[in-house]
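Here the complex is missing one protein chain, while the rest keep their positions.
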Amino acid sequence: MTESPLLRVRDLRVSFKLDEGLVRAVDGVSFDVFPGQVVGIVGESGCGKSVTMKAILQLIEPPGRITSGEILYRQDAAQPSVDLAKLPTRGQAMRELRGADIALIPQEPMAAFSPVHTVGDQIVEAIMLHGRQRYGRPISRSDARGITVELFRDVGISMPEQRIEAYSWQLSGGLRQRAMIAMALSCKPRLLIADEPTTAIDVTTQAQILALLRELQRKYDTAIIFITHDLGVIAQMANYVVVMYLGRVMEEGPVDDIFHAPRHPYTQALLRSIPSMHGETRTALPIIKGTLPHPFNRPSGCPFHPRCDDIMPDRCTKAVPMLHSVAQQRAVSCFLHSDQAEPA
Amino acid sequence: MSDAQTLSAAEDRIAVASNWTLVWWRFRKHHLAMISAVVLICLYVVVLFPDFFSTQNPEQTDARQAFIPVQTLHFFDDGGLNPWVPVIVGKRNPVTLRMEWTVDPQRKVRVSFFTHGNSYRILGLFPTNIHLLGATDPGQRIFLLGSDRLGRDQWSRIMSGTQTSMTVGLVAVTLSVILGVVLGGISGYFGGILDHVIQRLIELLQSVPTIPIWLALSAALPRDWTPIQVFFAITVILSLIGWTTLAREVRGRFLALREEDFVLAANLAGCSRMRIILRHMVPTFLSHIIATSSLAIPVMIINETSLSFLGLGIRPPAISWGVLLQEAQNIQTLALAPWLLIPGLVVIVAVLAFNLVGDGLRDASDPYSH
Partner (left out) sequence: MTTTPLLEVRGLRKYFPIARGLLRRVVGHVRAVDDVSFTVQEGETLGLVGESGCGKTTTSRCILRAIDPTDGQVLYRTRSNEVVDLAPMSRAELAPLRRDIQMIFQDPFGSLNPRMTLFDNVGEPLLVNGMRRRKERMDRVADLLRLVGLRPEFMHRFPHAFSGGQRQRIGIARALATSPRLVVADEPVSALDVSVQAQVLNLLLELQSTLRLTFVFVAHDLSVVRHISDRVAVMYVGQLVELAPTSAIFQRPRHPYTAALMRAVPVPDPRVSGTDMILRGEVPSPAAPPSGCYFHPRCVFAEDRCRQEAPVLRELTPGHSARCHFAEQLTLGAGETVAAA
């Protein structure tokens, strides 16, 4: 890819100052999102994937704070990129980007829609708010309504004219998520952030939603950051995968490499430990020993070292490996692959 | 997996901390609530030993010593601990014929600790006459917070009033809690018809305007009842109306808890109904009940004070904060003797302290909320 990335996250760090101590939720995350690319961020609870997403949208609430790093967003090729991390959280510039240029599909659409307004009204509202900027012309209420009906048809909601009059609680989980996608697409975003969009719904509905997202992505050529804990979903959705563990990127690379030639011991172990649909049954699965450490009790050195089978006792316990490029589009943070450590 | 299971010393401490320890740790961080808790403890010490803290008999009248202003207590004299109060001299104004009191800073009344004064019984049991403070010369009277129109010592009267008012609050809330927990518990756990009846009863009680009801109920109290009987009657009246909110809360908790997984687990383990209620359900909301109760006490205190102030609650010669404030009812006395408003200040301090402690407890009561 020769074009420049839409979003460049560089050494992002977010910490939460709690009574019990400082939690470094995101601790040096870097990745790029190119136009039209689907970047999957995968990791277990506490890996910092959701906090990364909130940092990009500038939605970190106190006691959390972006302590360092850059989130460079390029609005279009002609303009220089802006560092979202430096923009005031509630400022005009950020509000114009959020919901318009960068849209979010949340995990629980029930919580994202207001129960006292119809879903249609909420989408119309969003279109009118960002309309002039996104559609290049003033948008009247009836225009916005027409766009909403069109969007509903696009996301596969049957009888869109009737459905825009519904309240979110009248819709089934699948329809609600479709309506949410329509809302996210309403302002023609350049970057879509999907935060576990299918975790709360059933498999058959999940398959429909994933297919829909793939189709819409191709149609509008939107870049997507897809956050999930489900390796299956990542394999089916992403072009490029970022594997996170305890606030750090373990490795990143094209989806095929991550699944077929994982380099980091964590990725390797994680892939081995999931029961497959055609392996041997009722046998012991290869496991990752131990448990996820408590956020207040981060291990020293490489965060994964207490659970790693390939641990080098003197090295991994003492220094934090740097995320180092090992090939084109491929980076790993492990001393097995590069001896470079983070500066202390 | 053993290495991952070793925890730091701090985590170890948290690991074995029971619910109450966790509540305490969180409560401790709430500074205002901690200060208020100390205030409340002091107030309840007064409740236990009001006579010990008073300087004289709160009933003792002396028309010649009416409306004496506050005599400020000084602790140090002659370069050492040697407490005293200034002497106040009275002169009758020849025009208004009123006594006018002036402080004479030159003359001092010596005050000592643990003096022998009027006799009383500690907790109503052991006769004694020792007081924390008193004039060294038993023949002299001191008025730390001034005196009222009958020449009674306001400091000593506040001590007695504190006992009455704080006890009314506590007893009334205790009765409400018992009624609320039992009826709310029945309503929530068993449901069905009983639930219906109790809920309608609560709605009925809550829709009745409270002040007229109190007025009616208090007016119905026989005039010839002793202060103690009136005291208990008022308490019961207050709690009969106060239990409804609590019952609602308890019912809600029971309904929510019935669906909890750990309650189902206890059921499947073969626990009896009684064990499930007492061991699993009640402890879960006990801390909330305590927090709610500590917020209910000040309401009861205010209610008692208002009733007594209106002359419908506790009546003289019994002493409560409301009775004391009755003295400050007319504007003329207020202009002449503003210190008679001090009981109002005590009410404010007590109510604030209860509210702050209640808030602190409520915030701390669910240590598993995150």
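Lettered A and B in written order, each chain numbered from 1.
Here is the rule we go by: contacts are C-beta pairs under 8 Å (C-beta built on N, C-alpha and C of every residue); 3 or more make two chains touch, one makes a residue touch a chain.
What you see is a predicted model; the values in this text were computed from it and never measured.
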Touching the absent chain when the full complex is considered, from B:K91, B:H116 or B:R275: B:R275
Sole residue of B:Q60, B:N267, B:S306 or B:T333 that reaches the chain not shown, by the stated touch rule: B:N267
Sole residue of A:H229, A:R298 or A:R315 that reaches the chain not shown, by the stated touch rule: A:H229
Per the touch definition above, residue among A:S68, A:Q170 or A:T291 touching the missing chain: A:T291
Residue numbers in chain A that touch the chain omitted from display: 44-45, 172, 174-175, 202-208, 210-211, 214, 229-236, 238, 255-256, 259-260, 269-271, 273-279, 281-288, 291-292, 294, 307
Sites on chain B contacted by the missing partner chain, in the whole complex: 1-2, 5, 7, 11, 14-19, 22, 260-262, 264-272, 275, 279-280, 283-284, 367-368
